[in-house]
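Only a single protein chain was left out; the remaining protein chains are all shown in position.
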Amino acid sequence: MLTQFNRRLLIAAAIGGAIAAGAPALAQDKSIVVASTTSTQDSGLFEYLLPLVKAKTGITVKVISQGTGQALDTGRRGDADVVFVHAKSAEEKFLAEGQGVKRYPVMYNDFVLIGPKSDPAGIKGMKDVGKALTAIMDKKADFISRGDKSGTHVAELALWKASGIDIEAAKGPWYKSIGQGMGAALNTAGAGNAYVLSDRGTWIHYKNKDQLAVLVEGDKRMFNQYGVMLVNPEKHPTVKKDLGQAFIDYLISPEGQKAIANYKINGEQLFYPNAEDRGA
Amino acid sequence: MTGETSALQLVLTGDPGLYAIVGLSLLVSLSAVLCAALIGVPFGALLALTRFPGRAGVIVVLNALMGLPPVVAGLAIYLLLSRSGPLGSLGLLFTPQAMIIAQTLLVTPIIAALTRQTVEDLWAEYRDELAALDVGPIGRVATLVWDARFSLVTALLAGFGRAAAEVGAIIIVGGNIDGFTRTMTTAIALETSKGDLPLAIGLGLVLIAIIILINALAWGARRAGERYAG
Partner (left out) sequence: MRAPLADLPVVLANATVVAGAVTILDRVSLTFAAGPPTVLIGPNGAGKTTLLRAAMGLTRLTQGEITWGGRADAPPTRRAILFQLPVMLRRSAAANIDYALGMTDVPRTQRIDELLALVGLQGLGRRPARRLSGGEQQRLALARALARDPAILFLDEPTASLDPAATKAIEDIIRAVAARGVKVVMSTHDLGQARRLGGDIVLLHRGRLIEHGPAKDFFDSPRSDETRKFIAAELLV
């Protein structure tokens, strides 16, 4: 009886030890946590970029990909060292709260309006996204909204507004808010012959295109600016200030900017660096 | 894990990324089952042997917690381990340890509830004999757990199945960080969101194969043990 108990105690001690030993080891290594958006993750940019960051700075970047709103909240709780998102107004609010140190523009890509090749609303080739959205609404053609407070969701709402449509009042059964990431929204749109707004990066990287195609693109209002911020170490003392800033410095350095520009899928460039454009 | 690869190719070519993910999945889920067993088995056994006011309520709640939604468990552990939470200073959020803790929370009620049932049945049988042998409370728990060990394997397997299959809790507390907290289930969720459904399904099949393998091993061990010890 005693021997059984001893054996169990030993196992318990071993597990406790393993957990305890793991924690400091992880704290010591040169790594930071970056809260970013599903679009940067799903577009494959990080898989390409992070090894370059590691080679240049020695920093291991651990990316948590969430919607922009959730990513900023992760920063607000002090659970990330850097936030790398794409919703300028939300980012400025984050700064105003004192949660971030400084916002650096990094790059932009653009949104595209995706829809079924059959195009029931007849928007293919339109140059004015406002007219396209109005047509979708008039035809009550199915439209998938991220509905997750992500940067893409915020951009979508802004586009409705810019088109003179009060989507809160206008929406009906045709407007489906799914509360999920970009990939899930594309999957849903593909399955239900619906329209959806996507960032171009995710779209290019997306594997399950099937009946979906880009129908509207190139409108200036569809540009999608990414910004990066160090979470304020004065509010959150555990923030790895130096490593986080080193990561940001790399992103906005000529070398980092060139690396971003070089990320291509099927020969197509996904992101356009613009760190020197202070107003972006 | 990019490009036009299939899960089968990854397995056949011994893709180190895939093996790291499988390894982490097993490490996290098996550790969680072990921790949950160390808590749940004694707790379930004690609950089987004691009578106190409100016991029925505890059993109902415990049985209900077997269906605790993983996201809720994940969220609770997230709030606990967040830098702004009570245990934030440990710096465990977005680590494999956090995932083990969250899955332990999910699995413990399953193991405790099934242990309670198993031990209580055995207790009904052993009660007089152990009383006649003047066995104290700790000895009773130890004897019953030991003699029920082969039945308890089923409880552990149920717990493991739950841990290995869930994604809701670990994706919240682990963050699905590539190469660090990415497991089979979070990888499947990610590939699905990327629209790479064939790879997602392939990974799912690999996961199912692993779960079957573990169950087969446990089943074999149980059969061998029973043959030897009755």
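Letters A and B mark the chains in the order given here, with residues in each chain numbered from 1 onward.
Just so it is clear, a residue touches a chain if its C-beta (ideal position, glycine included) is under 8 Å from a C-beta of that chain, and two chains touch if they have at least 3 such contacts.
These numbers come from a predicted model, not from an experiment.
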{"item": "Displayed chains contacted by the hidden chain, counting the whole assembly", "value": "B"}
{"item": "Residue of B:8, B:60, B:133 or B:216 in touch with the missing chain, whole complex considered", "value": "B:133"}
{"item": "Subunit B residues touching the omitted chain (full complex)", "value": "125-126, 128-129, 131-135, 139, 143, 147-148, 150, 228-230"}
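Convention: only the chains that are shown with their structure count from here on.
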{"item": "Averaged-CA centre spacing for the pair subunit B and subunit A, given as whole angstrom", "value": "32"}
{"item": "Contact footprint of subunit B on subunit A as seen in their complex", "value": "1, 4-5, 8, 11-12, 15, 18-19, 22-23, 26-27, 33, 38, 41-42, 44, 46-47, 50, 62-65, 76-79, 180-184, 186-187, 190, 205-209, 236, 238"}
{"item": "Footprint of subunit A on subunit B - complex, ascending", "value": "2, 31, 34-35, 38, 82-85, 88-97, 100, 139, 142-143, 146, 175-178, 180-181, 190, 192-197"}
